[in-house]
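Dropping the structure in here first, questions after.
With one protein chain removed, the remaining protein chains of the complex are shown where they sit.
Moving on to chain A:
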Amino acid sequence: MLSKRIIPCLDVKDGRTVKGVNFVDLKDAGDPVELAWQYAQQGADELVFLDITATNERRKTMIEMVKSVARQLNIPFTIGGGITSIADAEALLNAGADKISINSAAVKNPQLIADLAKVFGVQFVVVAVDTKLVEGRNMVHLNGGRLITALETEHWIKQAEESGAGEILLTSMDHDGTKQGFDCQLLDSISKMINIPVIASGGAGKIEHFTEVFTTTGVDAALAASVFHFGEIPIPHLKKELKKHNIPVRL
């Protein structure tokens, strides 16, 4: 049986992990390699690194970071942030990334999804979608929810699947940061609508939220950042609780 995946998400700036991280036994909370290794030891199934560097040096720094992570990590990881071309993706693949995640670049140039899938295979291409409810409709947003697009979330995700996305990372901006739980209604309708895996993101605050998203929706994975970084939800504990609810997990 396929396990439901638990995915910590790490923000990276200039090759360093940002946001406060509160692991007792961590020597350097800004070191992506050490942090990634710790998460793997705790039982994370996969990691996502989101590059938020805004300088021209970003690509070079990121490649170096990806290589260092790949040397040490024995679980899969995805790189997102600023990927706009085949060349960007290829450099990350060769540095050891298992998947790449594209967001605004795909909205601006939907052909990019098909191009990436053709060259690297669908398993390499995660399409990240930020969604927000506007006047009763789920609309795709960019720039962390600040910029609305003309795309309806359901339509865009369907289009992404047809173009060759191998997985959808769906973040509900209405739930993100609230710690009030995932957007289970939307996540369920999306995961029923498409035939590729869906990663739920936005709103995780406590263990019950993970139980809820896995028992009431068809999502394949759940992603969170702060609840893991601050040690509010230790991953081994979370997985034991999920198991109690008969949710298949890797222990």
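As a working rule, a contact is a pair of C-beta atoms (placed from the backbone, for glycine too) under 8 Å apart; a residue touches a chain by one contact, two chains touch by 3 or more; residues count from 1.
By our rule, contacts and distances are computed from a predicted model.
Student: Tell me the UniProt name of the left-out chain, picking from "Imidazole glycerol phosphate synthase subunit HisH", "ATP-binding cassette domain-containing protein", "NADH-quinone oxidoreductase subunit K" or "Response regulator".
Tutor: Options "Imidazole glycerol phosphate synthase subunit HisH", "ATP-binding cassette domain-containing protein", "NADH-quinone oxidoreductase subunit K" or "Response regulator" narrow down to "Imidazole glycerol phosphate synthase subunit HisH" for the missing chain.
Student: Quick one: say which of A:93, A:114, A:142 or A:247 touches the chain that got left out.
Tutor: A:93
Student: Return the single residue from A:18, A:75 or A:114 that touches the missing chain.
Tutor: Only one listed residue reaches the unshown chain, and that is A:75.
Student: Can you tell me which of A:122, A:173, A:213 or A:235 touches the chain that was removed from the display?
Tutor: Here the residue in touch with the unshown chain is A:122.
Student: Just name the one of A:45, A:88 or A:176 that touches the chain not displayed here.
Tutor: Reading the full complex, the residue touching the unseen chain is A:45.
Student: In the whole complex, what residues of chain A lie against the chain that is missing from view?
Tutor: 1-3, 5, 40, 45-46, 67, 70-72, 74-76, 93-96, 98, 120-124, 166-167, 195-197, 220-221, 250
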